[in-house]
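One chain of protein is taken out of this complex; the other chains stay put.
Presenting chain A:
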Amino acid sequence: MEIVASVTAGLLVAIGIWMLLDRSLLRVVLGVVVLGNGVNLAVLLGGRLDGSVAAFADSADLAAAVNPLPQALVLTAIVIGFALFVFALAVLKRSWELHGNIETDRITAVAEEPAPDLPAEPVPAAPIAGQREVRG
């Protein structure tokens, strides 16, 4: 089973990288997810995956037990990865709204544009709420 899982992890990472190289930002974001799953599987493989006994310190047959540590690590990584995926989706949605287009080339071209001039300073006579305490 470890062989199958290893090959799957490798395939997922390969697919993830291939998707990261795509022009469409949607595929890039999905590629991050696929890559993340491949990595998670690989981390899980870091310990004994093939076990027949649950891992308790007082269990009789420790050699047959699964290693619980990689499971704990992957659990942490999955939760974090999920939060980051949600953020990436929010960025994707906003990019679609603002650029009307999610071609990665277009998006990076916008970041390279010369900086626009700054908006006018607010008139000092009309202080902005919540910004005055700083005088003290």
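Heads up, the rule we're going with is that a contact is a pair of C-beta atoms (placed from the backbone, for glycine too) under 8 Å apart; a residue touches a chain by one contact, two chains touch by 3 or more; residues count from 1.
To be clear about the criterion, contacts and distances are computed from a predicted model.
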Review point. Which protein name, taken from UniProt, belongs to the chain you can't see among "Na+/H+ antiporter subunit D", "MBL fold metallo-hydrolase", "Decaheme c-type cytochrome, DmsE family" or "Dipeptide transport system ATP-binding protein"?
Key: "Na+/H+ antiporter subunit D"
Practice item. Decide which residue listed in A:Ala5, A:Val39 or A:Val66 touches the omitted chain of the complex. Key: A:Val39
Practice item. Against the chain that's been left off, what residues of chain A make contact? List them. Key: 13, 20, 25, 28-29, 32, 35-36, 39-40, 42-47, 69-70, 73, 76-77, 80, 83-84, 87-88, 91, 94-95, 98-99, 104, 107-122, 124, 127-135
